[in-house]
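What you see is the complex with one protein chain gone and the rest in place.
Order of writing sets the labels: A, B and C. Residues in every chain begin at 1.
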Amino acid sequence: MTDATSAGRLSQTDQLLRDELYCIADSKLVLAGWYMIVLPNGRAISDWSAMCAMMQGQYGHARALYQYLGHFGVTREEAEWTRGAADIRSPKLLDQPPRSWSDFVATIFLAEQAISTQLGAYRSNQADRTLARLAEKVHKESRFHVSYSTGWIKALNKDPSSTIKADIRRRFAETLEWWDENDQPDGLFRAGYREASDATLRKRFIEAVEATIDVSGPDVPAPVSWQRSIRRSGKPGIPDSLFELIRFKNHELALP
Amino acid sequence: MKKVIDRRLELGGDKPEFYEIFARRSSAEALTHIGSIEAPNAELAEARAWFVYDHEPWKEMCIVPTSAIIPITERGSDVKVKVV
Amino acid sequence: MVTGEEVRAALLSVNDPHIPIAIERMGMVRDIQVSDMGVVDVELAIPCLACPGVSMLKQSIKEAVGRLEGVREVKINEGWHHEWTTQSIDPLAREHMRRFGIQL
Partner (left out) sequence: MAQVALARDTRDEPNEVALQTRVKAGGTLEDISEMTPRYRDVLVATMSIAADLEIMTLPLDLDAMQFAPCIGDRIAVASALQDEMGHAQVMFRMLEEFGFDAYERVFERDPATFKTFFMLEWNLKDPIDMAMSHLIGDQAGYITTCDLEEHCSFGPYSRSLRKVNFEEQFHVKRGEYSVRHYMQLGPEVRKRVQESLDFWFPLGAEWFGATDDVKSRMDQLHYKIRGSSNDQLRQIWLSRVVPFCEQLGLKVPAHFDGEKGIYVLDFEMPILFNEETGKWDFRKVTWAEKLAQWKRGGSKKVPGLRRIQSELWGHDLW
């Protein structure tokens, strides 16, 4: 990882905060990329407007979060250009491309919900009011992203032959991997950055999903080798082919 | 592969279903009709309305299914709410 | 030595990238700090996190403030976390906008 040098100078809590916010910002970066890549598949003119707006929104949130990460030594150079596929910390959920419009709807619903749930817990943060207010603003701006996917789920679900339920169930298991089930000490919760622990947030996420669609089923086995710094298990990073599509090109022409 | 759009499912019925959008910038202004949007249900209509008509930071926005509107002056015409 | 008031006055020539109204009137300037060394810090409140005009806006601010005598450097903080609503707009500017039929 490119941050090895700066990492040594941070306190343990700062390091945790830096990692978690990086994960959230990168999730937004990759999710924005999803909207961009799937955009031509929109099914109504207003879907195109909506997908552009959500893409724009997620990039905006990522940009503000990266800038906040500047407190911990993260530079714009690093956030936008110098990292490679292996350095991106988005949830495993976003690795595999959607198989259909229904699968796309399922994925953005879960991703938007998961990210909002996690960042939402920073809104009442007393340790850092700037971060709390930023989280509040992001949370507010994300509201219509959730109603968009919820509306589509409802519409698709009316059709008995729709795969939407199966798609959500399959992707749901992948989304849960964003949280560690094993009860590890949660430094950010204890330090007052988040008002809820990871375990509580995982529960909140499940409840929010179930308010829209029934996802009960066999328990998902806890992932092995889960790493807090990337919020996933196994090898870090996203597929190279996905990275190639979402990375920023023509660096020399970037506006300041 | 060409998109196959199931109109009954994705548009809400045999014919497109519309929602009329009303909004105002501040409490001092009256709620004004700003446009309409097609969607199969209220959630999707809400999101689409917000994303298409987000050129202003609305203080209040609401949607009404066009089918719920009873025309009075336009009685007898096809028009329920004039577009603009 | 440049003063905060001079910087504020210079910012009156900088418009919101979307609307021909000064950012100062739009309630988008939240703080101005001037150091002895002539470094000016401007803290903004950009209404929307996904604002497509930030780069343009920062450039206009740098040009307007940079022209003042004694300014060595202009630093701009977007102030992403600041809450901004239409209530932040100066009432006079709001009236002005309405007269022009401007949709915010």
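We adopt the following convention: a contact is a pair of C-beta atoms (placed from the backbone, for glycine too) under 8 Å apart; a residue touches a chain by one contact, two chains touch by 3 or more.
Source: prediction; values computed, not measured.
Put simply, the hidden chain is in touch with A, B, C once you look at the whole complex.
The chain omitted from view is touched by exactly one of C:A10, C:A50, C:V65 or C:I89, namely C:A50. Among A:L17, A:A32, A:A132 or A:V146, only A:A32 touches the chain left out of the display. If you put the missing chain back, the residues of subunit C touching it would be 17-18, 50-56, 59, 101-103. For subunit A, the residues in touch with the chain missing from this view are 29, 32, 36-42, 44-46, 48-49, 52-53, 55-56, 59-60, 62-63, 66, 80-81, 97-101, 103, 239, 241-242, 244-245, 248-256.
Considering the complete assembly, subunit B touches the hidden chain via residues 1-3, 5, 7, 11, 16, 35-38, 51-53, 55, 77-79, 82-84.
The definition used in the following text is that only the chains that are shown with their structure count from here on.
Taken as a graph of touching chains, this assembly is complete, with every chain in contact with every other. For the pair subunit B and subunit C, the distance between C-alpha centroids works out to 36 Å. Distance from the subunit A centre to the subunit B centre is 31 Å, each centre being the mean of its Cα atoms. Not a single residue in subunit A touches at least two other chains.
Shown for subunit B are the residues that touch two or more other chains, of which there are none. Listing the residues of subunit A that touch subunit B in their complex gives 41, 43-44, 46-47, 49-50, 52-54, 144-145, 147-148, 150-152, 154-156, 158-159. Interface residues of subunit B, counted against subunit C in their complex, comprise 25-26, 55-57, 59.
Against subunit A, in their complex, subunit C makes its touches with residues 48-52, 55, 58-59, 78, 80-83.
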